[in-house]
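Shown here: the complex without one of its protein chains, the others still in place.
By letter and in written order, the chains are A, B and C; residue numbering begins at 1 in each of them.
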Amino acid sequence: MIVVMAEKASEEEIEAVQRIVDEAGFRTHRSADRSGTALGVLGEGGKEGVAALVIGMPGVARIMPVDVPYILASTEGRHEPTTVEIRGVPVGAGHFAVIAGPCSVEDETQILETARGVKAAGAKLLRGGAFKPRSSPYSFQGLGKEGLRLLARAREETGLGIVTEVMDPRDVERVGGVADALQIGARNMQNFPLLREVGRAGLPVVLKRGPSATYAEWLMAAEYVLSEGNPDVILCERGIRTFETHTRHTMDIAAIPALHELSHLPVIADPSHGTGRWRMVAPLARAAVAAGADGLLIEVHPRPREAWSDASQTLSLEHFAALMASLEGLRPVARTGP
Amino acid sequence: MIVVMAEKASEEEIEAVQRIVDEAGFRTHRSADRSGTALGVLGEGGKEGVAALVIGMPGVARIMPVDVPYILASTEGRHEPTTVEIRGVPVGAGHFAVIAGPCSVEDETQILETARGVKAAGAKLLRGGAFKPRSSPYSFQGLGKEGLRLLARAREETGLGIVTEVMDPRDVERVGGVADALQIGARNMQNFPLLREVGRAGLPVVLKRGPSATYAEWLMAAEYVLSEGNPDVILCERGIRTFETHTRHTMDIAAIPALHELSHLPVIADPSHGTGRWRMVAPLARAAVAAGADGLLIEVHPRPREAWSDASQTLSLEHFAALMASLEGLRPVARTGP
Amino acid sequence: MIVVMAEKASEEEIEAVQRIVDEAGFRTHRSADRSGTALGVLGEGGKEGVAALVIGMPGVARIMPVDVPYILASTEGRHEPTTVEIRGVPVGAGHFAVIAGPCSVEDETQILETARGVKAAGAKLLRGGAFKPRSSPYSFQGLGKEGLRLLARAREETGLGIVTEVMDPRDVERVGGVADALQIGARNMQNFPLLREVGRAGLPVVLKRGPSATYAEWLMAAEYVLSEGNPDVILCERGIRTFETHTRHTMDIAAIPALHELSHLPVIADPSHGTGRWRMVAPLARAAVAAGADGLLIEVHPRPREAWSDASQTLSLEHFAALMASLEGLRPVARTGP
Partner (left out) sequence: MIVVMAEKASEEEIEAVQRIVDEAGFRTHRSADRSGTALGVLGEGGKEGVAALVIGMPGVARIMPVDVPYILASTEGRHEPTTVEIRGVPVGAGHFAVIAGPCSVEDETQILETARGVKAAGAKLLRGGAFKPRSSPYSFQGLGKEGLRLLARAREETGLGIVTEVMDPRDVERVGGVADALQIGARNMQNFPLLREVGRAGLPVVLKRGPSATYAEWLMAAEYVLSEGNPDVILCERGIRTFETHTRHTMDIAAIPALHELSHLPVIADPSHGTGRWRMVAPLARAAVAAGADGLLIEVHPRPREAWSDASQTLSLEHFAALMASLEGLRPVARTGP
């Protein structure tokens, strides 16, 4: 349920409504845009009683029942598209940004070379894994702390903001101490303690879609972060599991316009994981942009064949530069909506 | 297995190889492009014995084992992309065409109005269902013969070639007597008697992907048509079944570059069935074009809300014209490959 | 909509209702069980008008709106479980039967040896493919007419009724001239012209579930057969496509109690196709029986390793006999329902 306040409602009137809601055992989430203030009423259970109390109060314009369970993430909860800023780089609401870098941080030479290369080609943010979720306990698990240090070193030199994954709620503070945005991996999309923890970390969150998650489940996961008070969530489509084995996953390009209709949050696409094949990264990146994506997440390595992980889906710096050039002509003609 | 003949191999040398293959109990499929003649060796079972007999024969350049079971559809079977012509309109190998029209043919006014409208907006071919596959025996099953007559009437007036579905091997002759291309629907992708029958009909075939089919199964279905001697198959991606329920199907845009790598056949996309929502048709159409599609199949109706079937995914003539305009700028910047 | 007639309604009263329904542009389907006569009102579109006309007529007990679109297949359409007889062998409503035999009929020795063996072990019906749907046009497609002759020969000797697949509506008459029941394969579950044709053939139909079909789609396919006037449909669960690649398909054992709740039709299980691995056929056969299956369809061959198709999922006669013995103890303790 959302209580929409009149445009001229006073602070006192708003707080009076909040008190009534609190006393009824619910929480309020306050948000404001140009059309005024809205109070989301959060909590499980029937809200008809609260509605009855609130409807006649001064300053209340109207009450909207919300069918969707992800009230804060929904376009009903907020009408205008959200722009998330990562170290000053805006993403969403017309702002487009490419986040590029290696799957795993390997050593100083690799990360610096990559950072310089992707910056030169037009990327605005640097990705790189320090803590890696791996299906096998015997696979390389990332450089950990040392990886974070190397990412910070690359930022120091290039000025590129850093996006890196956090897997463990106990690591949020440490990773958040270095990163400019925290990535939640696909396998952790419903790791609720982790979502709550990054919701409290005060940093933008890039939330990857689980490989079998529906849009509704994905937005519910975003809601976990938002409901902790962190409004800066970027949704990242990275392919879903299907019967097709030729590609690693199947990119759901329709998720981009669909999420833009259901939610105000920015939506970016990761064609590297989405296809698992470097030859298909560029066409799918272009498809995502043509469908209205607010950004891209691309795996790049100076020598892809030597990459410690995800070699087959990683672009060389040359191919990445060629892709970025091809987007130049595409961006002006791309737009969503009929 | 493919026997590649030397560029200067004589007709006698080619026929001698064919005789040896025949005698060993296999069939040959002969094809030629600028690099010379190739003989596909078709049939089940080990072909090592034939290879041993053929390898030293005059005019034989080399022998290629082919791993894929769809030899005629594969890029190993034919290196150059195929162009399929439907009533003089080329599709594939750089030629782009939009096929548009209503889900079902309803009456003369509807089909003529649609045909004129989509032609004016730039469509080159007209689609329209006369025989409709429906999940329920109680749903409208199409106008049948009368629908074919109305399609012919629309062609007469607008000159647009006609693409329409055939569901029953017993109808191939009748439908083929009117249509310029025969469509095989998703649910019939593995209807083998029907595939064989359209393979003998001497008309181009638009082969839709089954909703749960892999690329390999889809190409094997194309192989059924090709192996009957019909080289004119257009593959149509129309969305696969996934867990997502917000959209009717999930469009697999990656199928476009993937099929272009695996096969020489043209690949088009149907974002109407692929999404099931008219608001998402345009962004997904643009995504398909950006990923290198050779054409589009779009459902259009003068008054979508009154359409007898698929109303929710059908564009009005106005929205269709707007979509076509938006493709103008996109086509030059779209291309496949890294 | 179903019009339930009073137990004592006269023939005249029933026919009067049918006339009214006909005049309103709908069809009626008449059925009777111990509780009296019911008239299913078939056809698309709102039926409120008919209901208003019929509700007060003499002999009408009550009118039931039916939510499900498969009115004849549903338990609302018929309360008592249906028993289908194949050459005198009852299946359903407490009657259990095993249908066994080779994937493909290969030659007289093979089919006779198998028929004798499965009969000795307790099978009541013989399966064997004469017309085979194959993904590749180059694979063995079955012996065709000769296969039918051999099946008839095996019946002559053993007395076992014959269940065999028909793929092409043009073959229904020929196959139906020999078979005691017609099987519709998974890939043809939505081959509507074929479903209509077997609906008119006057023989029981074993309808396999499509590899990605929902229960509702499966029952709609059954409805196609039933609505042609053929009440003898057996549903056969044969595994669905999932991400798991260890097994050929994933058997949905829950389909058995679910279909028994949704429909009155008998439900059998095919663990051979359902698993694709002969070692797993017996445990899954037992699971199906424990969940209440009305029968089993099992692939058996005297020398599985030499089978021309599906060798890896075929039981030897010895293993089949062992499986049948293990079902002896199981059947009495198996039952559905909580």
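Structure notes:
Basically, a residue touches a chain if its C-beta (ideal position, glycine included) is under 8 Å from a C-beta of that chain, and two chains touch if they have at least 3 such contacts.
These figures come from a predicted structure and were not determined experimentally.
Touched by the hidden chain within the whole complex are the displayed chains A, B, C. The chain that is not drawn here is touched, among residues B:132, B:241, B:277 or B:301, by B:241.
Interface note: of C:105, C:151, C:287 or C:300, the residue touching the hidden chain in the full complex is C:287.
Residue C:319 is the one among C:132, C:301 or C:319 that touches the chain not shown.
Listed by residue number, the positions of chain A touching the unshown chain are 42-44, 69-70, 133-140, 167-170, 187-188, 190-193, 196, 211-212, 217, 220, 223-224, 227, 241. Within the complete assembly, residues 241, 243 of chain B touch the chain that is not shown. Residue-level contact of chain C with the missing chain is found at 212, 214-216, 240, 242-247, 250-254, 256-258, 261-262, 274-275, 278-284, 286-292, 315, 319, 322-323, 326, 329-330, 332-338.
Everything that follows uses one rule, which is that only the chains that are shown with their structure count from here on.
The distance from the centre of chain A to the centre of chain B, with each centre set as the mean of the Cα atoms, comes to 37 Å. Inter-chain spacing, taken between the CA centroids of chain B and chain C, is 34 Å. Taking the mean of the C-alpha atoms as each chain's centre, chain A and chain C sit 49 Å apart. For chain B, residues that reach two or more other chains under the stated contact definition are 212.
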